[in-house]
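Input: a single structure, listed below in structure tokens.
Excerpt of the complex: some chains, original placement.
Labels for the chains are A, B and C, by order of writing; each one numbers its residues from 1.
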Amino acid sequence: MATTSGTAAGEAAVALTDVDVAFRLADGGTFRAVHNATLKLADGEFVSIVGPTGCGKSTLLNIAAGLLTPAAGSADIFGRSLNGLNRQAGYLFQADALFPWKTALENVAIGLEVAGVSQAEARARAKEWLGKVGLGAFGDRYPHMLSGGQRKRVGLAQVLIRDPKILLMDEPFGPLDAQTRQIMGNLLLDLWSADRKAVLFVTHDLEEAIALSDRVVIMSAGPSSRVIGDWRVNLPRPRDIAEVKLEPAFHDLHRDIWQMLKDEVIKGYTQAEGK
Amino acid sequence: MSRVTLLALQVLVAVVFVALWYALTTWPVFGIVLLPPFFFSNPVDVVQQIVKWFATGVIWKHLWVTLLESSLAFVIGSIGGVLVGFWFARQPRTAAVFDPYVKMANALPRVVLAPIFTLWLGLGIWSKVALGVTLVFFIVFFNVYQGIKEVSPTVLANARMLGMNERQLMRHVYWPSALSWMFSSLHTSVGFAVVGAVVGEYLGAAAGLGYLIQQAEGVFDVAGVFAGMFVLAAFVIVIDTLVTVVEKRLLVWRPNVGDAKP
Amino acid sequence: QTKITLAVGGASCLCYLPTMLAKQLGEFEKAGLNVEVVDFKGGSQSLQAVMGGSADVVSGYFDHTVNLAAKGQNLQSFVVYDRYPGFALVVSPKHTATIKSIKDLAGKKVGVSAPGSSTDFFLKYMLSKNGVDPNSIGVIGVGLGATAIASMEQGEIEAAIMLDPAITVLAGRHKDLKILSDTRTAHDTLQVFGGEYPGGALYTKADWIKSHEKEVQAMTNAIIATLKWIHSHSPEEIAEKMPAELVGKDKPGYIAALKNTLPMYSETGMMDPKGAAAVLAVFSQSSPDVAKANVDLSKTYTNKYVEAAHKK
């Protein structure tokens, strides 16, 4: 694992510059999902990506994770061109990605075990983490015995326990109820403020995006999607998610972004249908 | 279906089978005996032969030899198949280069190889083991290879993002994911391991069930041949049951078959 | 032309040469038959093919008819083309120093073509004739081909019963090959069995013979003509006539083997009743079933067709 210890302060944790992604279709044609997208995530910054469904949010995260190589443009991690997997990132996938043959506890512990932590210690810490995501009593369940929201939370613990420098999260709180979402959001914020990770957070909940982030980035409707809006959230830190939503600045921001987003979605909708 | 019903039904099948066999070898239908006893013996003789073998104890030595050979063939063949399967799955270039040769090797009639095995390995158990291995290996290999390629891409991507190196991927992802394929192939290979051993003995040996069968065949003692085959079959069931027990233990994590819960 | 399916248990064995040669010389056609030869791995498979009705006649060792008579099956041979069995008890090249006579085989491992086969019975008969307890030795099936040669050269068995061409091939590879008893020759055959001993013959089910007298006679004629041809030609000429795939690449070797084997082919095709009795004696020696069965030997062969052929 190549650890870059000497990262300059101003260097971006993730810098995607003018990336293009084209998927090959079954009929031989290609589909250009993302075109000329540029996105910079400074070290210690919390950035949310919001955009219409199918616009390319997961695709951008996959590029940042090194799972997908852009057809054009560059992806840099802490100033170094990304070549292969991004070893400094933790990635919570949008789809179910738990190991079906491991219990919840083992699923959480594996991230540590892989890094060389002894099994006993890994398990002890995994237990603690399961408690944090509200699943203390579910440690010995296999994934197929958990509800959708429970699986997502196990995944969350699996990623967070490794304490990566960069967090890539694709709709991590999707299948959670509003209340649990807040608890998890606060958990994430606590963790983030403790050692200022760089977080790239995909969500469909604009309120959540604003409440959590330093910046909210809006993507245009696909195909050939790119980043079309970039809003700085100047709300005071530390924040409590429930409380921050009551501030007037929050509402102004929400209204502005919402307007842009709405137009974009409508556009995407007609585009997809018409084509 | 309860265990008792199941067992009863299984016994019923056996009884019907034996009864049919007895009837068709004994009573003519429209003037011809459908299963001439010269080729099919009859259940009574076969049972007598089996009882005699066990009563006199001669069978034990032969059973032991065959058991040893099949077990060795099974273990060596499976381990080889698993290792090479993993290796190929992880080295797609090597796999692509050697792919046609593996398929060629799989198509060689093993019976023809017997003299070479005898030359290299002698007349003892090892030449029979080798024959069994050449059968077991390919079945396990093809299944493991496929099983590894079937790993869910999302789970694999997750594992890689969690920082697993090749060895850890093997252990935590490919291996468990390939297990159900492997066990499916093991059920076939148990049978083939025994077939390999018996055919090896049949082609040249001093002991073993294949030797017994061949001896019986040489003197046209069909009852002996069938008795040998039944002992063999019973014996395979025992090994296969062991495989199933191991399988059940290793695959606890899967949803039950009847479990329709999505 | 009547179509006849003839089953052979290993066509490459020189012991079956007259059958194959008859086909090559066209003797069967001359006799008005359309014979298809089907080659099996061994004598017992070819016999089973006839018992099951998929082949009509076996070209194989006469002793099977005796063995099956003990099991109540009526098989009858109608022409015998080998007057000696052609077995040889050969010592493994690795053990020439220690095995000097049959007596030395006590407690050793000896190869036969297959347990329960004619070679097995022959071995047991030889052993008990020489005062060795047949149960004291380990009998190992090694086949008749390359496996037998491989095991002999490896020395895992001390000796083996072999047939030509394997004997000659092995002798060619080991000049000092020791043969303890060689029934390809009149001398050893007479010494061991006290008379001629029928080897290869054409036989089939007795009722088939009854219902196909014409064909049986024709086949007998063909074989006898072939036997005459064999004894009036040189090994080289015979080898010339044989199909290439049966001669193989090593033609000189084949001719050498043929030379060794020639005396073994019958001149008349007649069954020597003493030979038939010897067969029964050999079987009774090691198979209690046969000993108990009171086999009526006269039913297991007939010289009727041979005699008719010679009268012509």
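One rule holds for everything that comes next: a residue touches a chain if its C-beta (ideal position, glycine included) is under 8 Å from a C-beta of that chain, and two chains touch if they have at least 3 such contacts.
Source: prediction; values computed, not measured.
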Counts per chain label over the entire file, given a single displayed copy of each: A x2, B x2, C x1
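In this text, only the chains that are shown with their structure count from here on.
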Contact-graph distance - origin chain A, target chain C: 2
Best-connected chain pair, where connection means C-beta pairs in contact: B-C
From chain B, the most remote chain by mean C-alpha position: A
Inter-centroid spacing, chain C versus chain A (mean Cα positions, whole Å): 84
Whole-Å gap separating chain A and chain B, where each centre is the average of the chain's CA atoms: 49
Centroid spacing, where centroids are CA-atom means, of chain B and chain C in whole angstrom: 37
Residues of chain B touching at least two other chains: none
Multi-partner residues of chain A (at least 2 other chains): none
Residues of chain B touching chain C in the complex: 36, 38-39, 114-116, 118-119, 122-124, 202-206, 211, 214-221
Of chain A, residues touching chain B in the complex: 1, 65, 67, 85, 87, 89-91, 93, 95-103, 110-111, 114-115, 142, 144, 158, 162
Contact set on chain C toward chain B in their complex: 44, 47-48, 51-52, 67-68, 71, 73, 109, 111, 114-117, 120, 138-143, 145-147, 149-151, 153-154, 156-157, 287, 289
